[in-house]
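Only one structure is covered here, and it is reproduced in the block below.
Note that one protein chain is taken out, while the other chains of the complex remain in position.
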Amino acid sequence: MALIRPYGDTLNDGKIQLSFTLPLPCDALGEETAKAFAHKMGIENVSVVHSEALSEGYSYYIVYGTLTHQVDPTSLTVTEVETTAMSKEAIEAYIDTHFDRDLVFIGASTGTDAHTVGIDAIMNMKGYSGHYGLERYKHIKAINLGSQVDNETLLSEALKHQADVILISQTVTQKDVHIQNLTAFIELLEAENVRDDFIVIIGGARINHALAKELGYDAGFGPKKFAFDVASFAVLALHEKKKVN
Amino acid sequence: MALIRPYGDTLNDGKIQLSFTLPLPCDALGEETAKAFAHKMGIENVSVVHSEALSEGYSYYIVYGTLTHQVDPTSLTVTEVETTAMSKEAIEAYIDTHFDRDLVFIGASTGTDAHTVGIDAIMNMKGYSGHYGLERYKHIKAINLGSQVDNETLLSEALKHQADVILISQTVTQKDVHIQNLTAFIELLEAENVRDDFIVIIGGARINHALAKELGYDAGFGPKKFAFDVASFAVLALHEKKKVN
Amino acid sequence: MKLTLNEDTIRACRTDAKTIVDDLITMIDKHSTVSVERTILRLLGIDGVNDFDIPFVNVLVDHINDHADLSKGVSHYLAAAVKDTKLSPQAIAEKINASTLSLKPYQDVETDMAVLMPYIESTLEAINKQKATRQTFMQSRQTDQPEKYVIVATGNIYEDIEQAKSAAKKGADIIAVIRTTGQSLLDYVPYGATTEGFGGTYATQENFRLMREALDAVSKEEGRYIKLVNYASGLCMPEIAAMGAIERLDMMLNDSLYGIIFRDINMKRTLIDQYFSRVISAYADITINTGEDNYLTTSDAFDHAHTVLASQFINEQFAASAHMKESLMGLGHAYEIDPDMENSFLYELAQAALSKHIFPRAPLKYMPPTKHMTGDIFKGTIQNALFNIAAVSTNQSIHLLGMLTEAIHTPFMSDRALALDNATYIYKAFKDFGADIEFKEDGLMNTRAQDVLSNAKALLDTISEEGLFTTLEKGRFAEISRSPHLGKGLDGVFEKAPSYKNPVIDVLIKQLKEGDTWL
Partner (left out) sequence: MKLTLNEDTIRACRTDAKTIVDDLITMIDKHSTVSVERTILRLLGIDGVNDFDIPFVNVLVDHINDHADLSKGVSHYLAAAVKDTKLSPQAIAEKINASTLSLKPYQDVETDMAVLMPYIESTLEAINKQKATRQTFMQSRQTDQPEKYVIVATGNIYEDIEQAKSAAKKGADIIAVIRTTGQSLLDYVPYGATTEGFGGTYATQENFRLMREALDAVSKEEGRYIKLVNYASGLCMPEIAAMGAIERLDMMLNDSLYGIIFRDINMKRTLIDQYFSRVISAYADITINTGEDNYLTTSDAFDHAHTVLASQFINEQFAASAHMKESLMGLGHAYEIDPDMENSFLYELAQAALSKHIFPRAPLKYMPPTKHMTGDIFKGTIQNALFNIAAVSTNQSIHLLGMLTEAIHTPFMSDRALALDNATYIYKAFKDFGADIEFKEDGLMNTRAQDVLSNAKALLDTISEEGLFTTLEKGRFAEISRSPHLGKGLDGVFEKAPSYKNPVIDVLIKQLKEGDTWL
């Protein structure tokens, strides 16, 4: 048990900053309501340091205070991809040793999502932030379908190319459009009875591994993840699958 | 009953922003702990949008999420000075009509506090933000003792000048030094049995009326309050007191 | 603050761009598209949807396509049917929808466009009334600093209105309603007030009307005309331009190159559509906003700065060919250099000054940092402040404000308010800064501007040789490659029959040519 609190300038002082808008005019009652929210959140010594009218019926507050909650970090479990990441060369060697053929990765930015930079970062030759993309990997055939690809097209292309791994990028998350779209794809795989034929991996700025698992995917990768992270997971998972089958 | 929540872009969506430091390294566990704090605060859909190492054992998080708490603003009471503020001229006329002598206001920035701009804003001729200070008011004798005045000196000066109103400014609030100092002054008044001889008013950037009442003062004024606010309250309170005595 | 640039190079760039565009005008002239035809129908007064939410204009075009020969143009059929039935175009559309009328019989009759003129004129009259209203509103408006432009993107027109009103109160001059992710690929325009969009709100005529009405009310309260923006882009580009003209939008995002590159729309389709849409906007006094700034979201902003400039030259000629005045050409550029780069501000300032120097009368659309925004909202606040400094120091016209939460979500009301506060503060603090300093003759900024210009010239030389289609195929813009034979919407393109008529565009162009757009 090692309970901690946020830190301002003295250990466990609990200092925290908040900001939010309320659907109220900017006046004393608005400020009092802002404080009431902070109290409900478990904050003491609430100080509304700034308030501003956004229009007649909306006001914005910046608040500082002391959080009374404590958390024991040792009691938490981190849902992260567990395989250790290998280098490009190690991955290439691993495929060479463990598989008797090249592996096929097919990817797309799906639904109405037109953002390609994320999936390109993983798949294209040049990669991202100095990490080459899958197209440059020996023993990997990388097929990038681009963006605005609907789920049906993605599946039929995956079947056509006998893909081992399907990669899906989702960037637009407003009103959980990505959840709807990702759920639909898993349902499609299941309806077609092909869920177990692929390792299916998702990624995007607001995607993480916990969410991926929740939605029925094999893994999820967010910002600061690169081709080697994804490929490491995929080749190990494929090898695991081969053993089971 | 009119329950509300914070507002991002859809009524009652509960959107809120937080930032805080944790005494933990900047890694996945740190991020998970940040999320755990947000959950304890009643936040869902927690998104750690930024994390940054501050040094080996400290990390900083910016978090967005959806606050589940609701507040009914109509159920809240606002602790504010209740008298309506009069103009300088109205206050002067009020004193003229209701008192048979000039009123004496004595003020200082007390304890080790060297900040004078606040008390000067209320007392000095030129005032602040276009509102004249008490020195310019007819029928008010304003005595500004400056800063770093200890409680004993303030009281003896107040007695010497037969002050009606004592004004105290407190700007430094770190480790609640102002609370200690303000509490000591009230205790001093009580020990000397003179608490009821004065209207005692406090002010400063982190002072508000609720705090003043809690500490045993007649009123408290924070930012954006000027001489006329203070004088309005004081003359009405003095008149009230005269009626009672 | 003035750059030292070679004016001959600038002139040569314009000549190249004109060659590039002229080359395409021939193709454009020979073709029409389903959306061009639907636009004609809209301008003839046809509105509304059927029970399956299909717009009558689509019903009509599909009907002609399925049962007759669309290459003659919808005007041919309508002229014949109006003359024959004495019904209005709207009534005809409804009858066709109800299958109580067919246009097939009119396929081969002789037609005279004169019968359609009253309908066209009545629409143009409505548009002119809107122009007059705008003109009146605009009299109250200061124009000595960039106009603050913010987006609303809740997906729900009624929330959008709340957000827009708040923005106007906090100082916004221009409100853009962003569209839902999927709309640009729809080959019809949705109908009515809508509340369900993702990352934006459907562009419908009713949504336009509702927002314009709300903004007119705020404009009156604030004594300051608040402009409204939407997207004449995607597969329904000219239709939306027409809707915007009718509902008094003030600006339209409008750029085929954006659709080709970022939406995979077929290049022929959208270039044909764009031509008509720009003629309409030119007539309706609607400023267009072009999208070359977006190239820098996929390409490095430092290395590819010249591609933006080259594209601005091309867009200028596209607009000119559609009879647009310079004062309506909101050519796009952006502040997108990696903040980790040394002297990033200097390069940005040089680029902004360069655009302004070359297009002094165009109301340049200046985009904020987006690509290098992160979840660090404090750093983001600074990135936006620097961008604001560049905007006001080089006196940009249309100043899209950056949001501190750009990397996180579509803007909250407070994000927008903070953005407006940021811009207002910077405008004041740097009011005369641009006028009070000079670039060093051989300094970093002057040299950078010269380099970008000469690289743009080289690129324009190449494009004028190889043609724009090849350029797009080679992925010279945004490093994304597109083929003329692929892309969405190609099936909606058709070659005009010899007898093809578009009486609307004829009237519009005639009046534009006569400078007589004020009836």
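Letters A, B and C mark the chains as written, and numbering starts fresh at 1 in each.
Everything below uses one rule, namely that a contact is a pair of C-beta atoms (placed from the backbone, for glycine too) under 8 Å apart; a residue touches a chain by one contact, two chains touch by 3 or more.
Computed from a predicted model, the values in this text were never measured in an experiment.
*Asks:* Among C:Val74, C:Leu185, C:Ala334 or C:Met445, single out the residue that touches the unshown chain.
*Replies:* Residue touching the chain left out of view: C:Met445.
*Asks:* Could you tell me which of B:Glu52, B:Glu80, B:Glu157 or B:Asp197 touches the chain that is not displayed?
*Replies:* B:Glu52
*Asks:* Which listed residue (C:Gly73, C:Pro339 or C:Gly375) would be found touching the missing chain in the intact complex?
*Replies:* C:Pro339
*Asks:* Which parts of subunit C face the unshown chain closely enough to count as touching?
*Replies:* With respect to the unshown chain, the touching residues of subunit C are 339-346, 376-379, 381-382, 385-386, 404, 418, 421-422, 425-426, 428-433, 435-440, 443-445.
*Asks:* Could I get the residues of subunit B that touch the absent chain, sorted low to high?
*Replies:* 19-21, 52-56, 58, 60, 111-114, 116-117, 120, 146-148, 172-175, 177, 205
*Asks:* What residues on subunit A make contact with the chain left out of this view?
*Replies:* Touch with the absent chain occurs at residues 7-11, 15, 17, 47-50, 52, 62, 64.
To be clear about the criterion, only the chains that are shown with their structure count from here on.
*Asks:* With chain centres taken as the means of their Cα atoms, state the distance from subunit A to subunit C in Å.
*Replies:* Those two chain centres are 33 Å apart.
*Asks:* Roughly how far is subunit B from subunit C, centre to centre by C-alpha average, rounded to an integer in Å?
*Replies:* The mean C-alpha positions of subunit B and subunit C differ by 52 Å.
*Asks:* Using Cα averages as centroids, what's the distance between subunit A and subunit B in whole Å?
*Replies:* 44
*Asks:* Quick one: which residues in subunit B touch 2 or more of the other chains?
*Replies:* Each of 7-8, 11, 15, 17, 47 in subunit B touches at least two other chains.
*Asks:* What are the residues of subunit C that contact at least two other chains?
*Replies:* Residues 153, 407, 409-410, 412-414 of subunit C touch two or more partner chains.
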